[in-house]
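Excluded from the complex is one protein chain; the other protein chains are retained at their positions.
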Amino acid sequence: MTARRFWRRNGATGWALSAPATLAVIGFLLIPIGAVIAGTFIDPRGVFAPYISYFNSGFRTTVLFRTLQIAAITTIISLIFGFMTAYVVSRAPGKLKSLLIVAAVFPLLTGVVVRAFAWLIILGRNGILNQTLLALGITSEPLEMLYTQGAVIVGMVYLFVPLMVLSLVGVLENIPRDVLQASSSLGASPLATFWQVLLPLAVPGLIVGAVLVFTGSFTAYATPQLLGGERQTVLATLLHQRAMVSFDWVGASTIAAIMTVITITIVLAMSHIARRINPMAT
Amino acid sequence: MPDRPHPILIGVAALVYLFLMLPLVIVVGAALSDTTYLTFPPQGLSLRWFENIFEISAFRRTIVTSLQIALMGTLIALLIGIPAAYALNRFRIELPKWLGTLFVLPILVPEIVFGFALLKSFTVGTGAPIFLSLLIGHTLIVLPYVVRVISASLASFDFSIEEAAISLGSAPAKTFFTIVLPNVRAGVIAAFILAFITSLNDVSVSLFLTGPGISTLPIQILAHVEQFFDPTVASVSVLLMFLTVAVMAVVERTLGLTFLAK
Partner (left out) sequence: MTQPLDLHAVSAHYGTTKVLEDLSLSVQAGELVSLLGASGCGKTTTLRLIAGFLTPTTGSIQLGGRDLTRLPTHKRDIGLVFQNYALFPHLSVLDNVAFGLKQRGVGSAERRKRAMAMLERVGLAALADRAPGALSGGQKQRVALARALVIEPPLLMFDEPLSNLDAKLRVDMRVEIRQLQRSNGTTSVYVTHDQEEAFSISDRVAIMNAGRLMQFDRPEVLYRRPANTFVARFVGFENIIPFKVVARDGDVVTADTAGMTLRLSQAAYGAIPDTFLLATRPDGLVVSTDPAAEGLPAQLGLRTYLGRAYQYQCETPAGHLVANGSLTTPLEAGTSSKLVPMPEQCTILANEGAR
């Protein structure tokens, strides 16, 4: 009898089993975030008042563009170096390859605070880099490297290159080897094979990796907070500061709404593009 | 091998790996320093900064809180995530496609927005205790890892084995525990580890959900770094890294390390 009930496969059992997780996500994630975003539209000053005042503030628009700029530069650098590294890793012989993958996983499993802190030691006024430069006589004064956009970008690249490497190794390994061999058997030089076969086939994976890094660095908090400080305020640090220091909840909600919309839009648009141009899908 | 990458590419990859490893080495070095300020290479080796971690009560407290939250959050996520992952695979046709996307949402929306929203709408709105909010927040951010990793395991599970067991007279619920779960054991272990480490390292959600007397280790480190610039933080970092290494060693022994990269 139990078996018969089991065989009657309607969705009810499925719904029942996924209900706790579904309700948790809806109740504690969708509704709270929805409420925060909705709250920005019922402002007594008018429907779009919080947004108008956000974009009227020169400082806040600067923060938005700074955040976008940092995320974009981080993404491009991570793409270039991540792709080159992933290519080498994917070509490495078995044992070495596992070792290289583990070496990329390890920083990923180390917390963001620890990884940002490492750069604090390196880039500080009395940091290792300054000590080295002074000792080598390259500079006579310690350089101000901390709390610059460059410091934030270095920290972010450090954060996201392993992620890029790992996701691209997967992508490159999914490209069938015999397709590359077919290319060279037809007379394509290694360079021609790279440009005409390998790269086009890797593009969907590159897009996915770029989205991961862009959204990750667009919303990162600890790294810009530690390495950028107030001088390099980004959306995430501004959100925290508005909410927990100034108690400006409407302002914080507005920033949250802007971050959510930009992130979701990019994720949806890019994954749509990646799926459309994915030649492996058909 | 004739298709060895170009030497320039190998050189770049080597530099990238140096870039990845060197900062971690530096943190370890700084943690072992004898000086009261951060420096590398360490001047005189000592373990005094490790002792210092446990002398500062804030660190002691937050380490306990972090471990509690990570363990409880991960277990709850497994409790609700495993049935969900099972349902997604077993009832693939019957359940709508968006349900799978729903469980990925917690890592799709910016974490910091989620933390803020949970504080504003839930904690402040309902007056729920901070610890509970923190636990809910951590459960949700690790839920996507649990569902995804276990789904991946279940995707390669042959459900006809389950049907065979049921046709032999085993009750469906019992079959799940005796047949399905043992076959996705590797996925469950991997999910546990990923979830635990993610929770332990989280900053963005915890940032808003800490209050008087309750904080997590990463938040405490962040606060400490902004006030003092001594090697204690480096020592805590090394402690966290050791924890990661220990966990990875367990993974290596049970599943092989490349498992995590999948």
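Think of it as A and B in the order they're written, each chain with its own count starting at 1.
The criterion applied here is as follows: a residue touches a chain if its C-beta (ideal position, glycine included) is under 8 Å from a C-beta of that chain, and two chains touch if they have at least 3 such contacts.
Every value quoted in this text rests on a predicted model; they were computed, and no experiment measured them.
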{"item": "Contact residue for the chain not shown (choose from A:N130, A:S183 or A:T223)", "value": "A:S183"}
{"item": "Hidden partner chain, touching residue among A:I80, A:A192 or A:A269", "value": "A:A192"}
{"item": "Sites on chain A contacted by the missing partner chain, in the whole complex", "value": "176, 178-179, 181-190, 192-193, 196-197, 200-201, 279-282"}
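Heads up, the rule we're going with is that only the chains that are shown with their structure count from here on.
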{"item": "Separation of chain A from chain B, taking each centre as the mean of its C-alpha atoms, in whole Å", "value": "17"}
{"item": "For the chain A and chain B complex, residues of the former touching the latter", "value": "2-3, 5-6, 9-11, 13-15, 17-18, 20-22, 24-26, 28-33, 35-36, 81-82, 84-85, 87-89, 91, 93, 98, 100-107, 109-115, 117-122, 124, 126, 128, 158, 161-162, 165-166, 169-170, 180, 190, 215, 218-222, 225-226, 236, 239-240, 243-244, 249, 252-253, 256, 259-260, 263-264, 267"}
{"item": "Complex contact set, residues of chain B against chain A", "value": "1, 3-6, 9-10, 12-13, 16-17, 19-21, 23-24, 26-27, 30, 37-40, 79-81, 83-84, 86-88, 90-91, 94-95, 99, 102-103, 105-106, 108-114, 116-122, 136-137, 139-140, 143, 147, 166-167, 169, 171-172, 197, 200-201, 203-204, 207-208, 218, 221-222, 225-226, 229, 233-234, 237, 240-241, 244-245, 247-248, 257-258, 260-262"}
